[in-house]
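Every protein chain of the complex appears in place save one, which is left out.
Entry: chain A
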Amino acid sequence: EGLIEFYGSFKEMFEFFCKNTTIHGTIRLVCSGSNRMKTAFWTLLLLASFGMLYWQFALMFSQFWAYPVVLTMSMHSEPKMFPAVTVCNLDPYRFELAREQLEQLERMAEESLAFLYGPHASARSSPLGDSSSPLGDSSSHLGDSSSHLGDSSSHLQGQANLSSSSFSLSHNFSLVRTWHLGAGKNHSRVGFRLCNSTGGNCFYNSYSSGMDALLEWFRFHYMNIMAQLPEATNVSQHQEHVRDMVYSCQYDGEPCRPSDYVHFHHPVFGSCYTFNSKGTDPFWTATKPGIPYGLSLILRAEQKEHIPLLATVAGVKVMIHSHNQTPFLEHEGFDIRPGIATTIGIQQDQVNRLGGNYGKCTTDGADVAVELLYNNSYTLQACLHSCFQHAMLQHCGCGYYYYPLPAGARYCDYNRQPAWGHCFYQLYSRLRNHRLDCFQQCPKPCR
């Protein structure tokens, strides 16, 4: 056998080709040629299909060299349900039961202000002016402050006892200024001290800005006061306020009905109304786009019961969300200032996560290890809050006031758990730094 063997004639070559070729059918028929007519026909067919092949090749090549790309996106314009809309007036109630304590707290805040920033006057005449000399060390200041507030506590104590409940404001958490020797310059921070139950472990929750410190300090006391309120106080007696806040409500040109909203009270954002919270009423079907076909409200943002140290902004907080979803106004709410007309155009984006092998997500929250404390549909925020509340109960023995309580638990207040603040702030920073495994336990919703 040679290296390459060639054929002697075309006859031989064709014989070999017809016997061994891998092009099936057609070529065999051409090769067979038992009938000239048939052979000619099949030859034509073969040539035609060759032609088709090259034409298709050309198309494919031109397509390939155009380098197209694919981006999948779909648009839907069928009528939808109008989303749920929550509006809050940023004016938290002074609950009757806690009114006295709140006033007392405000007096305490006023005293702290006077102590830190001088009596109600300009910053120049601060009594700290001389004592806050650059070398003033923090320990001596601590002593100063505790004695200072010690004086005032005596008469405040008396008043607290007069109130109907057994709750009394604690003076262990007074605001003090601490000085740090910075690079060439003194930095002062304002904060309050938190200790664990034995008093052996303490830290300052301090802020470089007095404003932030005062707000946080007030919020901490406020939580303690509110925690002792019985859970059922609230909404019912304030039901009549609807007329006070919503002056006019129209949807799609028709006036809203009393059944269209749900009222709740938020400890920071005040009185809130959720319109179309269930999303089942055909009244709220969105038929046409455009300003006249949406929801139009005239709201009153009065601050008659205002607690000046709790909410520092005036206006209305608005959130647009899905039906059956607890609105977390602090995350996705936005503000509207009084005195202006605001038009809000909305557009819905739906993100579907594949789940399974592609990434962790949950369809209805049933497979999440955390017991949800909100009886609405699953959201990541709801899960995180529930997870934190469970951690709170486990570590500190009581619940955080801003989140709902599981059955049988109580909110924290420092009359019962004097050290809860210490526990809470540490737990909270652990949550933020991902050292609490809430972020691992709470997957995103799949849609």
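The criterion applied here is as follows: a residue touches a chain if its C-beta (ideal position, glycine included) is under 8 Å from a C-beta of that chain, and two chains touch if they have at least 3 such contacts; residues count from 1.
Everything that follows uses one rule, which is that contacts and distances are computed from a predicted model.
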Task: Candidate names "Adenylate kinase", "GPI transamidase component PIG-S", "SCNNG protein" or "DNA polymerase delta small subunit"; UniProt protein name, chain not shown - done: "SCNNG protein"
Open item on the list: Can you say which of A:Thr86, A:Gln101, A:Ser174 or A:Ser206 touches the chain missing from this structure?
Closed with: A:Ser206
Open item on the list: Residue by residue, what part of chain A touches the chain that was omitted?
Closed with: 1-26, 28-34, 36, 39, 43, 49-50, 52-53, 56-57, 60, 63-65, 67-72, 90, 109-110, 113, 116-118, 120, 122-124, 126, 187, 189, 206-212, 214, 303, 306, 308-309, 311-315, 317, 328, 330-332, 334-338, 351, 353-354, 358-359, 381, 384, 428-429, 432-434, 439, 444
